[in-house]
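The complex is shown incomplete by one protein chain, all other protein chains being positioned as in the whole.
Think of it as A and B in the order they're written, each chain with its own count starting at 1.
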Amino acid sequence: MSTLSPEPVKPLLDGSLKNENEKKREIVRVSGLKKSFGSLEVLKGIDLSVREGEVVVIVGPSGTGKSTLLRCINLLTEPDAGHVWVDGAEITARGADVNKIRAKTGMVFQEFNLFNHLTALNNVAIGLKVVKKIPEEEARRRAMEELERVGLSSKASSYPAELSGGQKQRVAIARALAMDPRVMLFDEPTSALDPELIGEVLEVMKKLASEGMTMLVVSHEMGFAKEVADRIVFMEGGLIVEEGPPDVMFSAPKKARTKEFLGKIGAIHGGTVVA
Amino acid sequence: MEKVALVMRELPFILGGVGTTVQLAVIALAMGFVIGLPLALMEVYGSRGVRWVVSTYGTLFRSVPLLVLIFIFYFIVAKVAELSNFSAAALAMGLRSAAYQSEIFRGAIQSVGTGQMTAARSLGMTRFQAIRHVVLPQALRLAIPGWGNEAAVVLKDTSFAYAIGVAELMRRAEYASARTYEPFAIFTGCAAVYFLMTFGLTRLLTRVESAYRVRT
Partner (left out) sequence: MAGSDVLAFIERILPDLLRGAVITVELASMGLFLGLVLGLPTAFLRAYGKGLPKYIATLYVEAIRGTPLVVQLFIIHYGLPDLGLTFPRFVSAWLALGINSGAYQAEYFRGGIEAISAGQMAAAQALGMSRLQAIRHIILPQAFRLALPAWTNEAIYMVKYTSIAFMIAVPELLARGKMIISWYFRPTETLLAVAAIYLVILWVVARLMRLVENRFKIPGIGFETDQRA
């Protein structure tokens, strides 16, 4: 059933601060992950590790498998090979309690995917009621707290159709947070939003990061990445090309391809600055 | 196996009703088209009074159950006008189909949009020319799927003519079942014949639809 990480990650030798960081618990571990759709090989062997409190931003060209990687982490997509551990439990193990492990990961989608028939409050409460079996009253109280956290308690009784894109995405974040996840997975959370609505969502995400939430974010918001990310992962063609801290990745990447891509993307998406 | 042989023996007799069934359906659909299309145009382009008359006609003929309509034409209209049972059934079904077809065409005409009409008028076409050359060719294509549904409904509902003794498929099957004392086998066979007919009809209309599809 739930297996612990197979091998402790070797501490890097440079710098005591880094060392400190490396001692933190591993929340997500992906090893040798492969996935094909028909004859199209989308993931060609991904290894990735995310530690407690870390914010990792994944970038890469369209169709590279970023969404597929996130969806494999909570098994919304079933990988063909490789293993995934979430908070020490292997979700890819035979007989693993997938639903239970999934509840430990919060996911935020590009198209929001709010439940259209439920009010904002009930969107946040439904997971608590159905999955965690928390009684109605208590679930609603906690849902209200989560809505307050994203600044939307005044919209509790609105239906998704009555919310702006930015508000929808903030409700979606609250919905995921309510489950008390160990890690939040964001799949391009701002790319379906009008430019003037992006800021409010990034603001919430920054607050989350500062509270110590472990986050794995697919995004091309380079301003956000520079400011918040502990590490940037550059993916292309189903593989991780290069990863490292933002300052290194932006100023002195090892691979030419990384430099080219980040340069291009920075020119397009770097402008969004959050107050 | 014995039963299959039995149905096979009765099959030619039952199939003799297919002609009547198809005739009934074709007449009802043709009548529905000839009356339903003008009704639709009247409902879209007509004056207030005309629209009211058309929509009342539609509501009545869509609301009263077909069997009641068939009896009204059989007991009342046919007695006055000296019509055969077949004609009474055909009239009832045709007038009812007109009500449904007018709904289908009205929806299609409305979804063509007023922009097309405005564009045609700006070229100097009269209202009638615009309807004839611009609106209708598009609307009729859009109406094909709905019309296909209606055709299948009419084909199946011809079986209601059984109630006034028209010797269509259903009535013949009933004779055969009374003669052989094998109602299950006979009626199942009869169902299979209907199934093949509706199946064939739907296939045909899908073909027609893809042949005339407008690319947008």
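Going forward, a contact is a pair of C-beta atoms (placed from the backbone, for glycine too) under 8 Å apart; a residue touches a chain by one contact, two chains touch by 3 or more.
These numbers come from a predicted model, not from an experiment.
**Student:** Just checking the interface: what residues of subunit B touch the absent partner chain?
**Tutor:** Interface residues of subunit B facing the absent chain: 60, 63-68, 71-72, 75-76, 103-104, 146, 148-150, 152-153, 156-160, 162-163, 170, 173-174, 177, 182-188, 190-191, 194-195, 198-199.
**Student:** For the chain that got dropped from the picture, name the residues of subunit A it touches.
**Tutor:** Touch with the absent chain occurs at residues 71, 74, 76, 99-100, 102-103, 105-107, 109, 111, 113-117, 126-127, 130-131, 159-162, 172, 175-176, 179.
Quick note on the criterion: only the chains that are shown with their structure count from here on.
**Student:** Would you mind pulling out the distance in Å between where the CA atoms of subunit A average out and where those of subunit B do?
**Tutor:** 56
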